[in-house]
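Every protein chain but one is kept in place in this view of the complex.
Letters A and B mark the chains in the order given here, with residues in each chain numbered from 1 onward.
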Amino acid sequence: MIEQNNNNFEPRIIAFVCNWCTYAGADLAGTSRIKYASNVDIVRFPCTGRIDFMLLLKAFAKGADGIIVSGCHPNDCHYTSGNFHARRRWMVFRDMLNFLGIDVERIRWSWVSAAEGAKWADVVNKTVHKIREMGPYTEYKKAAMFLEKEKISYE
Amino acid sequence: MSKISEKAAALLQEGAIKMIIGYEQGTEHPRPIFCHTPEDCKKLIFNDQCKNNLAVYLTKKEIVDNDKIGVIGNFYVVKTVIQLFLENQIHLDHFLIMTVDEAGDIITFGNIDEMKQYVASHEPPANPTVLAAIEKIDKMSREERWAYWKTELSKCIRCYACRAACPLCYCNRCITDVNCPQWLEPWSAPLSNIEWQINRIMHMSGRCVGCGECAAACPLELPIGLLTKKMGMDIKDSFGEWKDGNVLSTYKVGDKENFIH
Partner (left out) sequence: MEKLIIKLQDINTWLDQIIEKVPRVIAPIKYGQKAEFALIKNATDVHYDSQTTISSVKSAAFPSTETLFAYAKNGPDTKLYNVAEENFVNTVIWRARPCDAIAFKPMTKIFNSDYQDELYNKRYEKITLVTFACNKADEFCFCTSTGGGPGSIENSDAMVTVIDKEKALVEVFTEKGQQLIDLAKELFEKADESIDKDAVLAKIPQKFTKEQIHDHIQNAFKSSIWKAQSERCLGCGACAYVCPVCTCFDIQEDSHGNQGRRIRCWDSCGFQLYTQHTSGYNPRPNQAARWRQRILHKFLYMPDRLNIYGCTGCGRCSRACPVDMNIVEHLTSIANSIHE
C-alpha cells in the first residue's frame, strides 16, 4: 500500500471494549500515567458478547478510520462465556467483511485484561500508527455519503 | 395421475391431512401449490426444477394453524424443517414431511431422526458456477472486491425478496423495520444495501441450509447467493460440519482464530 504522507491526518479510532477487563485495563493505564495516543474514543460495554457487529459498521460510516474491539481473555469473561460467543461472531463477521472488500486491517481485535494497562496503551499506539499510515478510510465514507449527491439549496 | 398425485389425494381423502403443499408447473418454472382437495392434487409435480423452499410457509401463522399439513418438498425443504425444529419454530406433529426419490416414489419421514439421516446422505453437490464465482472474487484484491460489491449491490432496490423467500427469515419484525435505533437505513443506497446483506448473512450464519432461494428470488439477479455460500464454506472451515446449526449460539473453548491478539 502506498504510504500516504498526509501530514495533517490524525486518525479517528473508535474502541469497543468490555467493562470488566479492557476498560479497567485502560483505567489502569491512566492511573499508571502511561502516555499513549489520544485518537481513541472508547465505548464501554458490559461484555464483548454484547457488541453488535452493526455498531462497527456504523462507526466506519460515521467517520471512524479504525476500530479496536477488546475484551477479557478467553476463560476470564466476567459473564463466563460472553467472549466465547463474541469470538465466534467475530470470526464469521471478519471473513464476511473481507469477502466484501471492507478493510479488516483497520479493525484491531485484542484481549486486554484489567491488569494489562501497558498492553492497552500498546494496542492503541500500534493501531493509531497503523491507521495513520493507511490513511483515512475515504472509500467507505464516500459510500456513506450517497444522499449528498442530491444537492440542497442552502439559502 | 402420477404416483405423487395419487398419494397426495389419498392422504387428503383419509382426512388426517387437511392440506398438502407441493409444486406445480408454473409459467416458466415450477412454483408452490396448496392442495386442499384431491382434485388439486392432480397438478402436483416433482422434478429437479422444483427449487422453491416450501418450508417458508411453515412459519406463517395464517397458513399453519392447528390442522395437520402435508409437505412434499425437495431436499432443502427437509433440511430446513430440521433447522426450524431445532429453533423451536414448528411443531413437528402438525406436519407430514415428504420428499420424492429418483424413482418418483414418495418418501415419508416419521420423525426428525429419519429426516436427519436422509439429509446426511443425500446432500446435492455444490454448484460449480457458484464455486467458480467465489474463487474469482477471492482472488481479487481488496479494492477490487469492494468495487465489485459496491457496483453490484448499488443495484439493489431493497424489495426484500431475498428475505421473503428465505424460510429462516421468519422474524415478525425484521431488523430493517426497527427504527429505534435505526440499524439499517431503509432506503436503497450503496452502503446501506451492503449493510443489509451483511446483516442478513450474519443473522443467517450457521442456520442457512444453502437452498439458494434468496439468489433465485432476487428480481435483479444480484450475486447474493455467493455471500450465503461463502458464509457456509467459511463456517464449515472454522467450526466443522453442519450439525445442529447453532453456530453462533454455542461455542467451543478451543475455537481457533488468528486475528485476536
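Criterion: a residue touches a chain if its C-beta (ideal position, glycine included) is under 8 Å from a C-beta of that chain, and two chains touch if they have at least 3 such contacts.
Only a predicted model underlies this, so the values are computations on that prediction, with no experimental measurement involved.
The chain omitted from view is touched by exactly one of B:31, B:122 or B:136, namely B:31.
By the touch criterion stated above, the residues of chain B touching the omitted chain are 26-29, 31-34, 52, 56-57, 60, 62-63, 155, 157-161, 163-165, 172-173, 177, 179, 185-189, 213, 216-217, 219-221. Along chain A, the points of touch with the absent chain fall at residues 146-147, 150-155.
The rule we apply is simple: only the chains that are shown with their structure count from here on.
If you average the Cα atoms of chain A and of chain B, the two centres end up 34 Å apart.
Here chain A touches chain B in the complex through residues 53-54, 57, 61, 74-75, 81, 84-85, 87-104, 108-111, 123, 139-140, 143-144, 146-147, going by the rule given at the top. Residues of chain B that touch chain A in their complex: 137-138, 140, 142-150, 183-184, 189-192, 194-195, 197-199, 201-202, 205-206, 227, 230-231, 234-235, 238-239, 247-249, 251-253, 255, 257, 259-261.
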